[in-house]
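Note that one protein chain is taken out, while the other chains of the complex remain in position.
Note that the chains take the letters A and B in the order they are written out, and that residue 1 is the start of every chain.
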Amino acid sequence: MSTQSHSGMVEKRGTSLWLTHALMIAGVLVVFFPIWLAFVASTVTQQEIVQPPMPLLPGGEFINNYTKALTSGVNVPVMTMLINSLIMALGIAIGKIIISLLSAFAIVYFKFPGRTFFFWLIFLTLMLPVEVRIVPTYEVIAGFGLLNSYSGLIFPLIASATATFLFRQFFMTIPDELTEAARLDGARPMRFFIDIVLPMSRTNIAALFVILFIYGWNQYLWPLLITTDPEMNTIVMGIKQMFPSGDDVADWPVIMATSILAMIPPVFVVVSMQKLFIRGLVDSEK
Amino acid sequence: MQKRVTFNGWLLPMLLVLPQLLISAVFFFYPAGQALYQSLFIPDPFGLSSQFVGLGNFEYLLGDKYYRASFFTTALFSTLVTVVSMVPALLLAVLADRLIKGAGTYRTLLIWPYAVAPAVAGVLWLFMFNTRVGVVSWYLGQLGYDWNHVLNDGEAMGLVVVASAWGRISYNFLFFFAALQAVPRSVIEAAAIDGARFWRRFFTIVLPLLSPTTFFLLVVNIVYAFFETFGVIHTITSGGPQQATTILVYKVFSDGFVGQDLGSSAAQSVILLIVVGALTVFQFKFVEKRVHY
Partner (left out) sequence: MATLTLENVKKSFGKTDVIHGVDLSVNDGEFIVIVGPSGCGKSTLLRMVAGLETVSGGNIEIDGKTVNDLEPMDRDIAMVFQNYALYPHMSVRENMAYGLKVAKVPKPERDEKVAAAAQRLQLTDYLDRKPRELSGGQRQRVAMGRAIVREPAIFLFDEPLSNLDAKLRVQMRLEIKQLQSSLGVTSLYVTHDQVEAMTMADRMIVMNKGLAEQIGTPLEVYENPASLFAAQFIGSPAMNVLKGDVNNQTLSLENGASMPFTSKHQGPVHVGIRPEHIFPADDGILSLASSYAEPLGATTLLHGSLEGSNALLTVNLPGIAVGAGSPGQPHAKKFNFDAAHVHLFDLETGLNCT
C-alpha cells in the first residue's frame, strides 16, 4: 500500500487497487445507507417498522405507500406540497437569475451616477442568510399580507447578491473587443445584452439554475414560518409536520415515502446535470 | 472593477438595477435595519408600546447563562460538523484520486447527499436512531448500548452533528477531489523519483498543495454549520434536551417566534449579523489571497 502511487503513475499493484476499490465502496455504502434505509421503509408496512429491527431489503408496499402519500398524505396530499416546492424553487431560481443578470449587466457595462454605491449595496447583501433577519423579514411579509403566498415564499430568498456577483465576474471575462465589435455593428445596449451577452452566458445560467433550484427546494425555516395553511406547505418543511405531536406513533412508511419524494427532484437535477453543477459550485464559491 | 468599454446613458442602467435594489431594500435592508432598531427596545408584555433600553438587550444577553451556553454549543457544534464532514471527504477524495477507472461513478454516487435538504437529512437520521423504531439504535441496544438522544445531551449533539455533516461530505469531497486532480502530476512524479512513498508524498507534498482548498472549506463549513443547519436541529431535537443543541440561529427562532421576546431576538440577530460579517470579510480576504496564490 505504501508504495502505491498517485493516479496515472508508473506502478499500480493488483491488491492495493482492489483495496482502494473496496474502501471506496465501503465509503459509498456508509454514505448511502440513510437513503437506502428510507427507501426500504417506504416500501414496507407500518407493522414491520414498529417491531424492530425493520427489514433491510425493500418490501411490497411501494405502490400503496406512495399512492397514499401523494393523494392523501397526513395533513395535505404530498402532491400539493410537491407542486408548492416546485413553484417556490423555480420562482427563486428564475427570479434571481433574471434580476441578477440585469443588475450585473448594468454594473459592468455602464458608468452611471451611483454605480459604485449600488455595487457596495448589493455586495452587502452577500451571504447574509434569511435565518439572521428572520423576525423583521417575517413582519414585512405579514405587513404586505403575503403570508401563505408564493410571493411571500419567493421574494425574501432572492434578495441576496451571490448570483449578481457571479454574473459580474463572468461578464468581466467577455473580451472588450466583442463589445466594440457589437457597437460598430450598430447594436445598442439591450440588443448587445440579448444577442451577445445572454447566449454567451448560457452555461453559467444553467449552472446557476441548478444551484439555485436546490437552494430553493431545500428551504426549511422560511416556509415553516410563513405557511400556516397546509395547502401552502412545501415538501421539505411539510415532512416535519407529518410527525404527530405527543405520543402517537408516526406513520413511518408515508413519512419515508415523502422523504424520498422530497429528494428526487434535487437529486435528479444534480446527478443529471452533474458537470454543470460541479462547475457552478466551484465557480460560485470562488 | 469595470470594463474599458462602457455604454453611455444613466436611465437604462438605473432601470436595470432597480428590481434588485427594490427587492434588496424591502426584504433585506429594511428588515436588517428593523433588527438593529428593535434590538434597542423592550416591548411591554402586551406588545402595545416599547421602551428604549439602549444596549440593554445586549448587556442582558451577554450576562445570560443560556445565551452564553448557546454560544459554546454553537462553537462545539460547528467545530464537530467541520471535522466530521471534512476528514471522511478528504479520505474518500484521496481514494478516488488513486483510481483511473471508476472515479466518475463513485463521484456520481457520492454527490447524492448534497442534494438532500438538511431538514430531510434530519428526518433520515432521526429514523435510524429513533428510540422506538430506529434500526441503528436497536442494534446498539443488542450490543448493550442504550441509545437515547432524547434524554442524553451528548448523544443528541452527536446525532445532529452527524446528520448535519452527512450532506457536507459530498460537498467537501467534490472540492477535495477537484483540487487533487489539479495537483500537477510532474510534482508527484518528481517526489516519487526522489524516493518518497505514498503517505510521505501525501503529507509533505499533496496536503500543502491542498491547503488553499482546505482553508476555504474550513470557512465555508463553519458558515454552513452556523446558519444552514436549522432544519436538522428542528427536525431531530428542537434544540433539546435542555437546550443542549440550541445553536445561535435556533435561539433567534425560538426566542423570537416561540418565546415572542422580540427585543432579545433582534439583539441576537444583530450579533449573528456581526459574526456573519466577520466571516465574510475573512473569507473574502482569503479569496483575494487565493487569487494571487
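Simple rule for what comes next: contacts are C-beta pairs under 8 Å (C-beta built on N, C-alpha and C of every residue); 3 or more make two chains touch, one makes a residue touch a chain.
Remember, predicted model here, so these are calculated numbers, not experimental data.
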{"item": "Where the missing chain makes contact, among the chains that are shown", "value": "A"}
{"item": "Of A:Val50, A:Ile83, A:Ala181 or A:Val249, the residue in touch with the unshown chain", "value": "A:Ala181"}
{"item": "Residue, one of B:Val5, B:Leu99 or B:Val150, that touches the chain absent here", "value": "B:Val5"}
{"item": "In chain A, positions touching the absent partner", "value": "175, 177-178, 180-187, 191, 195-196, 199-200, 202"}
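Keep this in mind: only the chains that are shown with their structure count from here on.
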{"item": "Sites on chain A touched by chain B in the complex", "value": "1-10, 12, 17, 20-21, 23-24, 27-28, 31-35, 37-38, 41, 49-50, 52-54, 56, 98-100, 102-103, 105-113, 115, 118, 121-122, 125-129, 131-140, 155-156, 158-161, 164, 171-172, 176, 179-180, 183, 188-190, 192, 214, 217-221, 224-225, 236-237, 239-240, 249, 252, 255-256, 259, 262-263, 266-267, 269-271, 274, 277-278, 281-282, 285-286"}
{"item": "Contacting residues of chain B [partner chain A, same complex]", "value": "2-10, 12-14, 16-17, 19-21, 23-24, 26-35, 38, 88, 91-92, 95-100, 102-103, 106-121, 123-125, 127-128, 132-135, 138-139, 166, 169-171, 174-175, 178, 183, 185, 188-189, 192, 197-199, 201, 206, 216, 220, 223, 227-228, 230-231, 234-235, 249, 252-253, 256-257, 262, 265-266, 269, 272-273, 276, 279-280, 283, 287"}
